[in-house]
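Missing here is one protein chain; the remaining ones are kept as they sit in the complex.
Here the chain labels run A and B in written order, and each chain numbers its own residues starting at 1.
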Amino acid sequence: MANFLVWVVWVLAAFACIASALGVVSFRNPFFSALALIGNLASLAVLYLLLGGEFVAAGQVLVYGGAVMVMFLFVIAYLGDRTDEAPWAGGPSWQAVGTVLAAGAILAEVIVALALTTGGELTHEAQIARSFGSPASIGRLFLTDHLLAFEVTSIVLLVAAVGGVVLGAHARALEGDARA
Amino acid sequence: MHGPDVGWYLVLAALLFVTGALGVLVRRSPLIILLSVEIMLNGANLALIAFARRLGHEDGQVFAIAVMAIAASEVVVGLGLIVAMGRRHVELDVDKLRTLRG
Partner (left out) sequence: MSACAWICLVLPLASAAAITIGGTSLSRRTAGYISTITTFGSFVAAIAAFAVMLGESPGDRPHTTTSWTWLEAGRYHFGLTLLTDQLSVMMMLIVAGVGGLIVAYSLGYMDGEDEERRYFAYMSLFVFSMLLLVQSGNLLLLLAGWGMVGLSSYLLIGFHHDRPSAVAAAKKAFVMNAFGDATLALALFLLIQHTGRLDYAGVFASSPHGGAVANLIALGLLGGAVAKSAQIPLHTWLPDAMEGPTPVSALIHAATMVTAGVYLIARTHVLFENAWFVADLAAALGAATLLMAGLIALVQVDIKRVIAYSTMSQIGYMFVGAAAGAYPNGMFHLMTHAFFKALLFLAAGIAIHALTGEQDIRKMRGLGRTMPRTRLAFLVGSLALVGIPPFAGFFSKDSILAAVLDRGAFGAVLFACGIVGAFLTGVYTFRLFFTVFGETGDVNPHLHGDREGPPSMVWTVGVLAVLSVVGGFLQFAPVWTPLTTWLEPVARPFAEASSWQEALASAAAVAVGAAGIAIAYALYVARTIPVPRTLPVLQHKFYWDEAYDLLFYRPADLVARYLNRFFEQPVIVGSIGEVTQGFRVGAGEVSRVQNGLVRSYALALAAGVAVLAVVFLVSR
């Protein structure tokens, strides 16, 4: 019974994930694309939970959905309505065809790689403890095995924040000149 | 509990990645392109988490958190650029920005 439920949840979440991804790519209005992305993030959080990554799922919803997507929506709102006419048009004639081919090729290769390397056998092998994916264990890893990654990531975030301020400041200075 | 094998998650991740790539290559608005890049990153994240479950230790999840942080930084910078472009009334169409033309 539990297994069946898990499967149902999985199928629903997977379906939502793919549908929202296609939506992001296809909508003309960027606002709708952003909303679709939020849906994508939510379904992904469900999938993470199924995989035992509670902290990551929470982080996904809070950070990605709560901060990044909000930023996106702010910018979209600021820039106004710029609907993209004919999303698949433009560019050289071989662009669309080439894209589909390349994407399809990559997909096929990934699946083939999976099949070949794992011999079709990818089960939940490891027995996991109850603390798998808990904040405690993640935090311990961050501060012991992956300390460098932790610190570098924080520096990158700092740099990005500074960059954002700088980019915004230039724009503001210009606008100040234009107005004066 | 059981549920689908890790392989299914990986296939799903591949699909996500390819869909994102499709968006990057086809759309002309930089905003949509940035969103598509997010899709690709999420696909990668899913693969990482799936492998973490498979192998039984959380290194994959740690990596996924780092990826999320990096994605956030990249979005900051990208959006800053787009806002700057918008303020200068540069048309937000990637095809029109072809100064690198040979």
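What we mean here is this: contacts are C-beta pairs under 8 Å (C-beta built on N, C-alpha and C of every residue); 3 or more make two chains touch, one makes a residue touch a chain.
All figures in this text were calculated on a predicted structure; none of them were measured in a lab.
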Missing chain touches which shown chains?
A, B
Among B:44, B:77 or B:94, which residue is in touch with the absent chain?
B:94
Specify the residue from the set A:8, A:67, A:113 or A:143 that touches the hidden chain.
A:113
Interface with the unshown chain - residue positions in subunit B:
21, 24-26, 28, 94-95, 97-102
Residue numbers in subunit A that touch the chain omitted from display:
91-92, 95, 98-99, 101-103, 105-106, 109-110, 112-113, 116
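Rule of thumb we're sticking to: only the chains that are shown with their structure count from here on.
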Taking each chain's centre as the mean of its CA atoms, how far is subunit A from subunit B in angstrom?
5
Applying the document's contact rule, which stretches of subunit A touch subunit B when the two form their complex?
2-3, 6-7, 10, 14, 17-18, 21-22, 24-25, 30, 33-34, 37, 40-41, 44, 47-48, 50-53, 55-56, 59-60, 63-64, 67-68, 71-72, 75-76, 78-79, 82, 84, 87-88, 90-91, 95-96, 99-100, 102-104, 106-107, 110-111, 114, 118, 120, 122-128, 132-133, 137-138, 141-142, 145-146, 149-150, 153-154, 156-157, 159-161, 163-164, 167-168, 170-171, 174-175
Subunit A partner, complex, touching residues on subunit B are 1-12, 14-23, 25-29, 31-32, 34-36, 38-39, 42, 45-46, 49-50, 52-59, 61-66, 68-77, 79-84, 86-88, 92-93, 95
